[in-house]
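A single protein chain has been omitted from the complex, and every remaining protein chain is retained in its original position.
What follows is chain A.
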Amino acid sequence: MSLKSERRGIHVDQSDLLCKKGCGYYGNPAWQGFCSKCWREEYHKARQKQIQEDWELAERLQREEEEAFASSQSSQGAQSLTFSKFEEKKTNEKTRKVTTVKKFFSASSRVGSKKEIQEAKAPSPSINRQTSIETDRVSKEFIEFLKTFHKTGQEIYKQTKLFLEGMHYKRDLSIEEQSECAQDFYHNVAERMQTRGKVPPERVEKIMDQIEKYIMTRLYKYVFCPETTDDEKKDLAIQKRIRALRWVTPQMLCVPVNEDIPEVSDMVVKAITDIIEMDSKRVPRDKLACITKCSKHIFNAIKITKNEPASADDFLPTLIYIVLKGNPPRLQSNIQYITRFCNPSRLMTGEDGYYFTNLCCAVAFIEKLDAQSLNLSQEDFDRYMSGQTSPRKQEAESWSPDACLGVKQMYKNLDLLSQLNERQERIMNEAKKLEKDLIDWTDGIAREVQDIVEKYPLEIKPPNQPLAAIDSENVENDKLPPPLQPQVYAG
């Protein structure tokens, strides 16, 4: 080993100088040990190989790109799959909900089976549980009531049950069609009781009231303010309208109610409470009862004020005033619900129907209300509607003692704002006056100075000629005597 290394350092074998390819010619280090010919061949081969590699690289990149695109497609497919799963999940959820409702309804219809009711209650939300309790109570009351009529009661119960099952399948009908079904049902049951059951009219009336209570408690959730109608829109419109008319005073409507009397004020408050309470009832008859109670309080208030029975010319404007003051919730929905599902004989001719008709008139009047209706000029009406002015401002001194604190505070705030506005205007006027005074003063001063300048003009003499320096050359030689010449004396 050492010998071999020594030999290399000392002596270079001739074979090392030859071309690596073994062609016999001498190689050159610049050509990496190849001769020029072999180097050219080798270089061409390498270039060809490079081209081949480049091509393969391009092909691989293309394939990768295609794979990326395919992967993107696959990703979209995955998203589509996800959405499909989501849809399936939603469908399952919907189906489960429908099943729950059906189960609840089915369980609820079997009143005697308490265990199943318990099972139905457990998975249901609290709202359903509350509904179930109320429905259960009404159902029990209905059954107890019908027991007193024996065979006729059984027949009525059967018919009522059939009707409710029919209504369940008619839920997709329009609300008007459902209303017709209910009216037909009322009519048929009353007819059959009078003709075949020979039930006296008073008992027919009681039975009809119980039937209405039972079926409308069960149907309320589906037929009150249904999504298929524009009842909700009308509710919001009338509520907004009434809110815009808060400024209407009893005098504008010729309301013959003096709220300064404590008993009258109490009646007004009770009437407002009753009209608002209407929305909390479910049975049309109960809603009508609220309207009737409200109306009776109004009649009492008028009677106390005028000391004589009230006429319709007194009652209707007062009812309008109560509606404007109370702004009852879901007013149109309640009116529509009563019109659609109440026992029609009660609505057409009875006392409840009279008061209900007046309420419909009041609402119609409020919707069409204009300046002429209140004996106002159009300008005043527009200003009141836009909130620019409040007619109560002039009557601040004559506030009713029953006016609520909020209203009093509001009017006090309005007065404060008015005073602040006046004070602001006064300050602005003073500021403008001060500005004007300043301008006037400046102008006055300028004018005075101008006057003085004009009155005493200042004449400034031109500067005197500077005295000539003694040593400077004298310009005016002609005035001076000639210079003395030295005299030479001979001597």
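We take it that a contact is a pair of C-beta atoms (placed from the backbone, for glycine too) under 8 Å apart; a residue touches a chain by one contact, two chains touch by 3 or more; residues count from 1.
The criterion applied here is as follows: contacts and distances are computed from a predicted model.
Engineer: Name the chain not shown, per its UniProt record: "V-type proton ATPase subunit D", "Ubiquitin-like 1-activating enzyme E1A", "Large ribosomal subunit protein mL40" or "Ras-related protein Rab-20"?
Structural biologist: Spelling it out: the chain absent from the display is recorded in UniProt as "Ras-related protein Rab-20".
Engineer: Which residue among A:H187, A:K433 or A:R447 touches the omitted chain?
Structural biologist: A:H187
Engineer: Using the definition of touch stated at the top, determine which of A:Q159, A:Q183 or A:N258 touches the missing chain.
Structural biologist: Touches the omitted chain: A:Q159.
Engineer: Could you tell which one of A:K296, A:K325, A:R383 or A:K408 touches the chain left off the display?
Structural biologist: A:K296
Engineer: What chain A residues would touch the chain not displayed?
Structural biologist: That gives, for chain A, the contact residues 110-112, 143, 154, 157-159, 187-188, 191-192, 195, 201-202, 205, 254, 295-296, 299-300, 303, 308-313, 315-317, 345-346, 348-351, 354-355, 357, 360-361, 364-365, 368, 372-373.
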